[in-house]
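What follows is one structure encoded as structure tokens, with my remarks underneath.
Note that this complex is displayed minus one protein chain, with the remaining chains in position.
Then we have chain A:
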Amino acid sequence: MAHHRVQQWATFARQWWVYDATWQCPFRSAPAIIKHLQGKHKPIYHPTNDCGDHVVVINSKHIAMEGDLWRTFKYSHHTGGKDSEDPDLETFSENVPDEILKNLSGQIQQVMTVPKGIHEYTEEEKAEFPALFDWPQDHIMMRSGPSKPKQ
């Protein structure tokens, strides 16, 4: 006979979440990921209870950094030891291993809406969009290449 009073199916299980970082602000994404790592998304959360989950962040090289932060932002980490140096960030430049992907059971909601690029619209949609004036022939719609460094 099942004791429904004490049913705790998967309550204390450690789940795996995936987060798609495409066009996401890393500084806004971090609180959403931290919440899942600490277990604060579960009603059973307690500071002394180890109820955190695993999070796999994919497409991390497609994050949206503001301004020139791609060049100027420094991820500093110093342990305070005599010979400690800033460690290199370990990233999966290739695909995520299958033994990690097969554990995934949910997806974290993105913090920002992914905008649609000008190149993703078809020519018909561009033509139908109301325009007040025509661009000159030599106008470039999207900036390409690195921006000027800050002085």
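Throughout what follows, a contact is a pair of C-beta atoms (placed from the backbone, for glycine too) under 8 Å apart; a residue touches a chain by one contact, two chains touch by 3 or more; residues count from 1.
Note that in this section contacts and distances are computed from a predicted model.
This figure omits one chain of the complex; the name its UniProt record holds, of "DNA polymerase epsilon subunit 3", "Replication factor C subunit 3", "Large ribosomal subunit protein bL20m" or "glutaminase", is "Large ribosomal subunit protein bL20m". Interface note for the absent chain: among A:Arg28, A:His62 or A:Lys126, the touching residue is A:Arg28. Within the whole complex, the absent chain has one touching residue among A:Ala30, A:Ile44 or A:Val96, and that is A:Ile44. When the full complex is taken into account, the listed residue touching the unshown chain is A:Met112, out of A:Ile34, A:Val96 or A:Met112. By the touch definition given at the top, chain A reaches the unshown chain through residues 28, 40-47, 109-113.
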